[in-house]
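To start, the structure itself, in structure tokens.
All protein chains but one are shown in place.
The block that comes next holds chain A.
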Amino acid sequence: MSDALLSLRGVRKSYPGTGRGAPRKVVLDGIDLDVTEHECVVVVGSSGSGKSTLLRAIDLLEEVDDGQVLLDGVDVADPWVDADAARARMSMVFQQYNLFPHLRVLDNVTLALRLVHGRGRAAAVAAGREMLEKVGLAHKERSYPDELSGGEQQRAAIARALVSGPELLLLDEVTSALDPELVGEVLDLLVALRDEGTTMVVATHEMSFARDVADEVVFLHQGRVHERGTPTQVLDDPQRERTQEFLRRLR
């Protein structure tokens, strides 16, 4: 086994086709990926290329058809391993924040600490406050999610994801639902996390962000890794036609 924190080998996922007798829709068609500790891998590609499904497969929110999801060399896609324990080691941040609307910001952040990670109330609250401080939301801990702006909600969601000290952070287009002026505050936070050495897999449409933070950029096309390399290689000097076309259209 490689010494990567996370390795994907031949991950495949398909959904039933819509309509009678339609062929299954293949979303991931044999994905290989390695993420070592402190590394930041950025996944780019058009809508429907499988970016979200890839992150959901890593977080075991999707049952894969085939292939391995190796976390520290253990295949957590096997149904006989404890998927809850594996998920507790990773954290996902979603495009639509997915904060719990019935809980205050602080309770959103401390919920898993108390239920999953066995912290006492006082310890969880202290850790939650510290994390909210870090994302600049200390003054909002008593607010409900719908009282926050989109950028604040997403920062709260990031605090919720980080507070348990996950080994791997999965970010699924976390700025796509934000107003352009709010994108900056979230990206700044992610850059800071990257500089602290947080291990991340990021699906995004923000190419400048990818260029700034990525150790490796992976271009997905039709469920396969079409091109991969350093940001300079993939984003500035793409070798394959699809990648070139995708980047041209973004400009």
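To be clear about the criterion, contacts are C-beta pairs under 8 Å (C-beta built on N, C-alpha and C of every residue); 3 or more make two chains touch, one makes a residue touch a chain; residues count from 1.
Note that in this section contacts and distances are computed from a predicted model.
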Undisplayed chain, where the name is taken from the UniProt record, one of "3-isopropylmalate dehydratase large subunit", "Amino acid ABC transporter membrane protein (PAAT family)", "NADH-quinone oxidoreductase subunit D" or "Signal recognition particle receptor subunit beta, a GTPase": "Amino acid ABC transporter membrane protein (PAAT family)"
Option from A:Arg12, A:Arg89, A:His205 or A:Arg228 whose C-beta touches the chain left out: A:Arg12
Residue among A:Ala4, A:Val26, A:Ala126 or A:Met207 touching the omitted chain: A:Val26
Touch with the omitted chain, as defined above, among A:Leu61, A:Ala112, A:Ala177 or A:Val191: A:Leu61
Chain not shown, touching residues in chain A: 10, 12, 15, 26, 29-30, 60-61, 63, 65-68, 75, 77-80, 222-223
